[in-house]
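What follows is a structure written as structure tokens; I'll ask about it next.
Note that one protein chain is taken out, while the other chains of the complex remain in position.
So, chain A:
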């Protein structure tokens, strides 16, 4: 059973009621199928109603849901023969970034993504998906490898940001992110960036400069977390909900701003309700996007990639 978010309580109450009726009907041998059907219909309606009127903060809660499918789940659902590659060849292997080669609909591709854990133990091992420089350097290495063997690259973005620590700074976090952005700007194979959970700051963009940016329906993307925004601009981190509404982080807003190219639907109730269905939608969207990109010669691909970023925030004098 998925952890219940506060705003999902009405759905939860209906579901509890339904299961009570089922038990009761079974125990007493009374036919309650009509009553159950009515309640089930009601539950679907309530869920659809709630999920079609989410606030930005509710999107944040869904995007950060502990049971939301992570990069590793989508690799398992969508890529066959996946082989993980470790290390940046300079310093070490960053567990916050997973990368390797697999088959997508039969075609060899390189997959890279930030990997958050689903519980405290996993999150400690994965550093909550917050990469060190060696994570970005591993990503760059795998991207150059993909270019050499003419494989498309799929990047899954799911991070609150790059790790803010002593070692990360010593080993040049700023340089690693900048260099990774540069590598993506010039990579001669298609790059599809997919925001699957939360994408914040240069830490997200460090693997996010794609020919296309896809966002799952309930994913969020911005320059800083709502908590960071509230604590820096308002000196009050408790105003995180208000910040979430202020800075435009939800997928549909990011699409309106010309950054996200496509919103990938999720099952009603969020990807964690039905990970297989979520992966199905995601697989379709990636396949469709990849087909479009594979038709372009490298020069055209790079020209369009340049134009995509050049035109963001384009200004008239």
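Here is the rule we use: a contact is a pair of C-beta atoms (placed from the backbone, for glycine too) under 8 Å apart; a residue touches a chain by one contact, two chains touch by 3 or more; residues count from 1.
In this text, contacts and distances are computed from a predicted model.
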Record-based protein name (UniProt) of the chain missing from this complex, from "ABC transporter ATP-binding protein", "Sulfate transport system permease protein CysT", "Acetyl-coenzyme A carboxylase carboxyl transferase subunit beta" or "Cytochrome c oxidase subunit 1": "Acetyl-coenzyme A carboxylase carboxyl transferase subunit beta"
Contact residue for the chain not shown (choose from A:71, A:110, A:201 or A:219): A:201
Residue of A:75, A:247, A:263 or A:279 touching the missing chain in the full complex: A:247
Sole contact to the chain not displayed, among A:17, A:64 or A:171: A:171
Chain not shown: contacting residue from A:42, A:179 or A:262: A:179
Hidden partner chain, residues of chain A it touches: 162, 164-166, 168-175, 177-179, 181-182, 185-186, 201-202, 204-206, 209, 221-224, 228-229, 231-233, 246-249, 254, 257, 259, 305-306, 309-310, 312-315, 317
